[in-house]
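Yeah, one chain of the complex is gone here, protein chain that is, but the others are all in their spots.
Chain IDs A, B and C follow the sequence of writing; residue 1 opens each chain.
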Amino acid sequence: MAEIGIGIVGGGYMGKSHAAAFAAVGTLFETALKPRLVAICGSSPESGARHAAAFGVRRAAADWQALVADPEVEAVVIAAPQGVHREIAEAALALGKPVLCEKPMGTSADDARAMVTAAERAGVANMVAYNYIRTPASQFARRLIAGGAIGRVHHARIEHTEDFHLTSILPPWRSRGAANGCLGDLAPHPINAALALMGPIAELSAVIETVFPERGGVRVENDDQVQLTLRFESGALGTLFASRVASGRKMGYAYEITGETGMIRFDQEDQNALWLYQEDGDAGLAGFRKILTGPAHPDYEAFCMGPGHGTGFHDQIVIEAKDFLTAIEAGQPVWPTFADGLEVHRVIAAARAAAASRGWARPDAF
Amino acid sequence: MAEIGIGIVGGGYMGKSHAAAFAAVGTLFETALKPRLVAICGSSPESGARHAAAFGVRRAAADWQALVADPEVEAVVIAAPQGVHREIAEAALALGKPVLCEKPMGTSADDARAMVTAAERAGVANMVAYNYIRTPASQFARRLIAGGAIGRVHHARIEHTEDFHLTSILPPWRSRGAANGCLGDLAPHPINAALALMGPIAELSAVIETVFPERGGVRVENDDQVQLTLRFESGALGTLFASRVASGRKMGYAYEITGETGMIRFDQEDQNALWLYQEDGDAGLAGFRKILTGPAHPDYEAFCMGPGHGTGFHDQIVIEAKDFLTAIEAGQPVWPTFADGLEVHRVIAAARAAAASRGWARPDAF
Amino acid sequence: MAEIGIGIVGGGYMGKSHAAAFAAVGTLFETALKPRLVAICGSSPESGARHAAAFGVRRAAADWQALVADPEVEAVVIAAPQGVHREIAEAALALGKPVLCEKPMGTSADDARAMVTAAERAGVANMVAYNYIRTPASQFARRLIAGGAIGRVHHARIEHTEDFHLTSILPPWRSRGAANGCLGDLAPHPINAALALMGPIAELSAVIETVFPERGGVRVENDDQVQLTLRFESGALGTLFASRVASGRKMGYAYEITGETGMIRFDQEDQNALWLYQEDGDAGLAGFRKILTGPAHPDYEAFCMGPGHGTGFHDQIVIEAKDFLTAIEAGQPVWPTFADGLEVHRVIAAARAAAASRGWARPDAF
Partner (left out) sequence: MAEIGIGIVGGGYMGKSHAAAFAAVGTLFETALKPRLVAICGSSPESGARHAAAFGVRRAAADWQALVADPEVEAVVIAAPQGVHREIAEAALALGKPVLCEKPMGTSADDARAMVTAAERAGVANMVAYNYIRTPASQFARRLIAGGAIGRVHHARIEHTEDFHLTSILPPWRSRGAANGCLGDLAPHPINAALALMGPIAELSAVIETVFPERGGVRVENDDQVQLTLRFESGALGTLFASRVASGRKMGYAYEITGETGMIRFDQEDQNALWLYQEDGDAGLAGFRKILTGPAHPDYEAFCMGPGHGTGFHDQIVIEAKDFLTAIEAGQPVWPTFADGLEVHRVIAAARAAAASRGWARPDAF
């Protein structure tokens, strides 16, 4: 039984989630390479120790430097704040250790570019943790589109709307810094979805705005919502909307992809259903099929043999862990690689430029 | 029992629909003014005669001029092609006869402006037939928004997507002439909805495009879909998409209106349900309410005393007829008046300008 | 233009609805026989006069006897209380006048049987007004099942749940008399649906009960809900539930029909959608199709040429009127004929017997 030692930087929401995913992935996917959770660290030695005890991780590292340097840590998962993604990744990659990095990569396209360089130099597995696109439904949607199930695609609507900035008492840093705003932090998910489902973006226009200049007594200095008009390199038109103040929407990662002969609709609030329309000339029976995910769809069967029995948020993290382990074995990056993650940041940079000029901008210029 | 003689210009799809609506409206709404269907005309004396016989209308007029001049025709419904809306309306109004005109008003903002002038001069009831906004659900949505049910509105997504240009053999004229394209012919519905739900549009950007340069052996010379980014005078942001080639969508007149404290969602493919979210601080019970229309909602009870029993397309036309009769009695225009209809055309003109310049344009400049 | 004079007995909810339907049906369906609303009567000469004025009906009859005898009344619609259905129908049929009778026929199987006898003697058109089964969706469902779209059917769940007895202040008579209870008054709809979709019922067991012995200060003396287990002659098993106190359900006329190779699901709260599953061996694409009704489905196109644009409650009444007019022309009964309506009453009688004995009973014994 081949094993690999995993170290996790960060014990917050996503650090815990990755820890649980690596604990279960070997069993669920019966991976050849079984992960061993070696170490975890937090923002201080004390918090690291608390996380290790709470999650049942073997030991706590004093800080990320110690964790990365630990010889038993053979691969690193970065679930720390965006501001330190780059330096951690560079340090791990310099030691030849594969890296799974939470989205988004760093705080800028420059951060991302540096991480790509470090990854290419190291030549090891690297991956950005865009979990939502890894539901069985969205993986299947990608496959359907690529396979021509709806013909040449000419339009896409892609959204990610939530209302957490309205309904939760958030730490004040959430309201400061472009990287923590909607465009910097939430929009990367639908931008990644746009790239995954539709291919590269040739140009775009953008509106970026703060809806609430103040919330809960805290001044909001970054953006609440962003709306993009996209022209894909394929020629297709698109619209993308992301909002953290969409009152009522809890997990509005949703898309509607229109092709010449059909349409695909998805809303992550019902993540186990994919809606597919295929024109077949029989008007009497025409209609969207509500396809419930099951063993016939990507990565579902590891969780359950019964169709329609459903996967959830945490399963996405497990799938990610499986793909990262597979990449480590193969010694290759896996989609979305750091290079793919960089594309998201170029779209973000182009959006800022387009919004500023009230015109259009090209991601390939950034 | 006060009666009023109604004449209908046009015996096609909508002409028939208005004829049936005026036949039933006096009973359903128990209107004080009972309409009498006096005359109908078609594109030729023969077709007019056929329509009269088929629909059970008293007599056929040889042409619209004869119909408008008929002294027993006391009010005129225009359901002829857009190109002749203006001259018919002007003729009827010049005789002091109230006019209900199918959407859109004429083929340009200039047509619409001339019709407004004629209507103001005549000082009689005038109305544009935007039927979809008259469902009990959409009327109630307007009322909820105006009454503050979701707080200050900051975002709107408005769509009208259908696939009739893909699935029907359409007459060749549908594929020619800007007024028959998606922006000219289909988009007026969601633009009217945007104005109704959100108020005036300050500025917009636009993409207008032809997806299929040829369909069914016919060259397509006008646009298939249009996507607008809107800034409302209220400060709210919006996106509007209309398409006649949205494979799978049959009646995708849909909107999602987001306010500071809630959201309203609607899709006309399930026109008897309105989805309302109101933030009330109880996370355990938070959720969209699926409100089925019933006697508690505008104009429903005339059709049925049981809630959830449903209204349909034709009932919208009946509601329209009722409102027109009420306006005739009051001697006043009724929303959307010709002046309101003109606003739709100004948005269309601004969209064409914005698309051409790849920048922003203001409807009030047109 | 052939015309026929229609007289309507009853100016309440359904009387008005039929009056409006006959006013519009000639135009909507372009029927060869155009109905002329000649007379209406109410429970008194005064109420009849009010109804005539309100609905725009030519004249009021003093009572149903006068209406039936009126030589200009060539066909009679009975929308009076159940207790008088039989005598009105017998009188009209004795004069050779076709009859459209509101459901249920009279207050007992004996009433229904007498009406069948009268109708057979007269040899003219007769029809019971089970409107809900006439939606385009349910007509299509019947056709699909009969055509083998889901294979041999082995199970049916049929419901009709509403909450009007909870949420409305109802007249006290609603709470008295078996014929006004749930089994007598509401259940006939789903029983008729069961017969229409599944064929004759061989035997059944039943629970009939009053949930609220008192409501709004009024003693409830008849039943609130009824649950039946059905064995169809085809061998299929079924369950049927009807309730007038189903808090939250507004129009829960719903069914789920399961065959060897597929399933059909329908809920009248979204009456324009029919859900169809057909097993075809492709697990990846397996799913229910949400079919929106349109011109490809029965009786839809008369109301609208666009699919998905929807029909509603009142359109069902119009379809009924069209079918009655067609039957008059043909000089034949039309489904559900008086003979079909009698079958509903036999099921009701068997349900009462089965509930009393806590065992099974056969409708053909009643």
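The rule is short, and it goes like this: a residue touches a chain if its C-beta (ideal position, glycine included) is under 8 Å from a C-beta of that chain, and two chains touch if they have at least 3 such contacts.
Worth saying up front: this structure is predicted, and the values here are computed from it rather than measured.
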Of B:Ala32, B:Ala296, B:Ala330 or B:Ala365, the one touching the omitted chain in the full complex: B:Ala296
Per the touch definition above, residue among C:Ala246, C:Ala273, C:Ile291 or C:Val334 touching the missing chain: C:Ala246
Listed residues A:Met198, A:Leu292 or A:Ile328, member touching the removed chain: A:Leu292
Missing-partner contacts on chain C, residue numbers: 150-151, 154-155, 157, 163, 166-167, 205, 207, 209, 211-212, 225, 227, 229, 231, 237, 239, 241, 243, 245-249, 258-263, 277, 279, 283, 286, 288, 358-360
Contact set of chain A toward the excluded chain (per top definition): 1, 13, 16-17, 19-21, 23-24, 26-28, 30, 34, 53-57, 162, 164, 249-251, 268-273, 292, 294, 303-315
In chain B, positions touching the absent partner: 140, 276, 283-292, 294-297, 307
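Operating definition for what follows: only the chains that are shown with their structure count from here on.
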Third chains touching both chain B and chain A: C
Same or different residue numbers at the chain B/chain C copy interface, by half rule: same
Centre-to-centre distance between chain C and chain A (centres being mean Cα positions), rounded to whole Å: 54
Approximate Å spacing (C-alpha centroids) for the pair chain B, chain C: 34
Multi-partner residues of chain B (each touching 2 or more other chains): 249
